[in-house]
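As you look at this complex, bear in mind that one protein chain is not there, while each of the others sits in place.
When the chains are written out, they are named A, B and C in that same order, and each has its own residue count from 1.
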Amino acid sequence: MRPCGTFDERYSQDMAILRIKRHWGLLIGALILLYLFPLFGSYYFISLVNSLCIGIIIVLGLQIVSGYCGQISFGQAAFMAVGAYTSAILTGKVGLSFFLALPISGIVAGLIGLGGGAPSLRIKGFYLAMATIAIHFVVMWLIPHLDITGKTQGLHPPAPQIGSFTFDSDEKIYYIIVTVMLLMTYGARNMVRTRVGRAFVAIRDNDLAAEVMGIELYRYKLLAFFISCFYAGIAGSLWAHWIQVVHPEQFTLLHALNYIGMLIVGGGGSIPGVFFGVIFLRLLDEGVMFAAPLLASIFPWIGIHPAASMSVSVFGIVLIIFLIYEPRGLAHRWEIFKTSYRLYPFSH
Amino acid sequence: MKEFLQLAIPGLMIGGLYSLVAAAIVLVYKSTRVVSLAHGQLLAFGGLFFWIGLVVLHLPLPISILLALVSSTIMGWLVERITLRPLIGQPLISAFLMTFAIFMALDGVFQLILKGESKTYATLLSLGEFEVVGVPIRVVQLISFAVVLLVFLLLALFFRFTKTGLGMRATAEDHQLSQSTGINVRTIFSLIWIISAIVASVAGMGTAYVMDIHFPLPYIGIKGLIVALFGGLDSLPGALLAGLILGILENLFAGYLDPLVGGGLKDVAAYVLLLIVLLVKPYGLFGLKRIERV
Amino acid sequence: MNFGGVAALSGVSFDVRKGEMLAVIGPNGAGKTSILNCINGFYRPQKGEMVFEDQNIYHLPPHQIARIGIGRTFQNIELFTGLSVLDNLMAARHLHLKRGAFAGAIYFGPARREEIRHREVVEDIIDLLEMEPYRKKVVGLLPYGVRKRVELGRALALEPKLLLLDEPMAGMNLEEKEDMARFIIDIHELKNIPIVLVEHDMEVVMDIAERLVVLDFGKKIAEGNPDEIRQNPLVIRAYLGEEESDNNQ
Partner (left out) sequence: MRKILCGVLIFTFLFVTGVLQSNAQKEVTYLSLADYTAAIAGLNVPGDMGTEDYFKELNAKGGVDGVKVKFIGVDTRYDVARGVSAYKRYRAEPKLLVANAIGTPIGKAVGPLATKDKIVQLVPGDGEFQANLGRIFVWGPTYQDAFAATVDWLLADWKKKGKTGMPKLGFISWDSAYGKEPLRGGKEYAEKRGVTLAPPEFFPPGTMDHTVYLSRLAKAEVNYIFVGGVDPTPTNVIRDAHKLGLTKTIQFFCDYWGPTSLGVRLHPEALEGTVIVSYYLRGDDARKHPLSNLWVKYGHGKLEDMNEVYTIGMLWAMTFEAGLKIALKEVGYKKLDGEAMYQAYQKLTGLERAGLQGPCAYSPTSRRGSWEVRFYQVRAGKVTSISDWIKAPDAVSLHKF
């Protein structure tokens, strides 16, 4: 968002994301608002923001592997499960602090995620996507059949703790989740505009040319998978300690598909797109879920079950409309808006 | 041996139905390069329409079949016309997501009709059973298997000998080229969706007959997708063979390995197989490897 | 080098001398592009050897060829369509940048300094090829001639020790061709690196190349300076085919 008539004099200035004082002002204002939100937000909205932040972390990972590196992955839900379980085991059974378990669960998920990227040596495109679906199911079958994961019963990870302070409520863990989300966003935003990020886009846009430029395809594809699964693992760990239950039945393929949907609605290859996509689809999902009982109570002749079924359809229909009328995602709309703002008041 | 056959023969019968779903997916992929999740719903609705005709409206069997086929035709056409045609020229992942969106949109309708219950064709055709080497086989299963083979035969004939079929094969090779030779690619797309919807609905009637109509029926579509990949996304014979193989192997996995690992292997088996196949033969058993030119 | 029974290249051998501009010419299907593909590792010839600066590069994968210092452009433009001109060139600096994913994510400190340093190198190339107005434009939307230029710039950004250009002037109008020829000559003089120029159109290269290699049906039929080639009867027949022989009768 640059107002008309702003120019750069140095390369460092041109490369900065925040270019003028107003940007810094906006950013700091937004951060203050975000951190003060639990003081005035209602319980439900705090919890909603928590779930949005976790969703954003997962989709950021997906954006890196799919949106930037072009390798579609349906494994996000499974790797989130890996992260959640690792964290739950490390804190619950080993007794590690949450703040150590958080990065470790990211790394563990990332390492297992390398297995998801392994087939990318030989296959690409949709075949690779299906391989990640296969990995999803293999992981989700393994989890309830191992002893360490509490089998089908799941685990109850404890709330995070610093000294004697426990982050045991939505308002408290909100600060952890939001902070981690901001850090992860900062990392992703910078990563995609530096060397590794350009290598990813090069692979996505033209893998032959990328190789000619000296980019080792397989290594960078694996790196992309590692990073995306790292993000999923971090999100899983946060989720586990927020809900305080990890259960094999809570990570399904439908979740993974939903994350891809968020990516598309938001727009591939764009970090703000992740925010748009996650927020739009999560709010839509919440909306249809709560419209159903409301509808049923206002128009009793509809009944609860048809209203619920309709909510499923509405979700599908909105996605259809989106794909037809805004195929490049909300991020594209945002770009158009930014450009017109840049030129304002001279529209030509 | 007897135990092996007891596992393999029912697997083969189910596998035939997987092949049909896979065939429907392969048809669409071959001509439009769209990988479809929506076929699970087309299948489920095929079964549902048949049930509506037979059980709700009490129509005679042939008319019910006709009703199901006609409704599926309309549905296939509508799906292509409304949702996928606007996406021509968009990235294929959008089209894939579109099929997912269709899946969700139709799932709501499917669940609305089902109300969590299970529907069946009740006592339609119970022609008894006979034994082959000690394995009981029901005549109905045999009939459904024969139908599977017949559909494949018809598809093969259609693509080899009719002008439309040839046009579709040409479209599969190159959209722009075939357009320039006077083939209307859009009509071909509509037609291919209609044909695939019909194939899926036949599979749906078969599956629903063997296993009733209840909530997981649409998810057979994902199985079909695995089978299609397993056989190679652009190969009809591959779909047939891969379906049969998967049907059998699934049962063998569950039969021999389940006790060792504590159950639940049946579904995972398909995915493990898929992973192995993709690593060994990246384009499926019969898929064409595309050579890239610089 | 065979493709399923079709011999694409056989018994072709030539060398590139330090600092020279070599043109490889020949009619359609002569195997010109195949030679480049063999050199930078896309194709794996069944027999033969390739030596670059006393190092055998036979059967090395493409990214290692790039590391050794061989850069190339493509006949059909193969750009990173989603990136801006600037980022396309920066992507080609990949081998010269050292910071990994983690440093990039943190950005402050070494990664940032590195980015700025290499930005300057890239800006020089942009100046050289006169691409300033397009700097921040996404390349997928640029006109054809400019995209060709971006590709040349991208190959330059690699800082190659040997530059392979695959039909840099294909599909251009006369004016664009002249511009492109000027850029190639500029690069050749400024960087003093050997350039292998593959071209379909003989007349264009005659003016700028110092030496030419002529291919036909995967075989080398002639080698020499432009004047020698112009008079070579084999070359004339290969280029003009039967018509020429009709005239002779």
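The working rule: a residue touches a chain if its C-beta (ideal position, glycine included) is under 8 Å from a C-beta of that chain, and two chains touch if they have at least 3 such contacts.
Predicted model only: the values in this text are computed from it and were never measured.
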Where the missing chain makes contact, among the chains that are shown: A, B
Full-complex contact with the absent chain, from A:L60, A:A78, A:A308 or A:L323: A:A308
Sole residue of A:L18, A:I162 or A:M289 that reaches the chain not shown, by the stated touch rule: A:M289
Chain not shown: contacting residue from A:Y44, A:F99 or A:Y175: A:Y44
Where the unshown chain meets chain A, residue by residue: 42-44, 47-48, 51, 144, 151-154, 169-170, 243-245, 247-250, 252, 254-255, 285-286, 289-290, 292-294, 296-300, 303-305, 308-309, 311-312
Touching residues (missing chain, whole complex) on chain B: 3, 6-7, 10, 14, 107-108, 111, 114-120, 122, 136, 138, 207, 210-212, 214-217, 219-220, 251, 254-255, 258-259, 262-264, 266-267
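The rule we apply is simple: only the chains that are shown with their structure count from here on.
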Chain of greatest Cα-centre distance to chain A: C
Chain occupying the most central position, where position means C-alpha average: A
Chain centre separation in whole Å, for chain C relative to chain B (CA means): 48
Whole-Å separation of chain centres (CA-atom averages), chain A against chain B: 33
Mean-CA-position distance for chain C and chain A (Å): 41
Shared-contact residues (touching 2 or more other chains) in chain A: 208
Of all residues in chain B, the ones touching two or more other chains: 294
Complex contact set, residues of chain A against chain B: 72, 119, 122-123, 126-127, 130-131, 133-135, 137-138, 141, 144-145, 208, 253, 257, 260-261, 264, 268, 305-306, 309-317, 319-320, 323-324, 327
Of chain B, residues touching chain A in the complex: 35, 83, 86-87, 90-94, 96-98, 100-109, 111-112, 115-116, 222, 225-226, 229, 233, 261-265, 267-268, 271-272, 274-275, 278-279, 282-284, 292, 294
For the chain C and chain A complex, residues of the former touching the latter: 40, 42, 61-63, 65-67, 71-72, 74, 78-83, 87, 90-95, 97, 99-101, 103-107, 111-112, 114-116, 119-120, 123, 154, 158
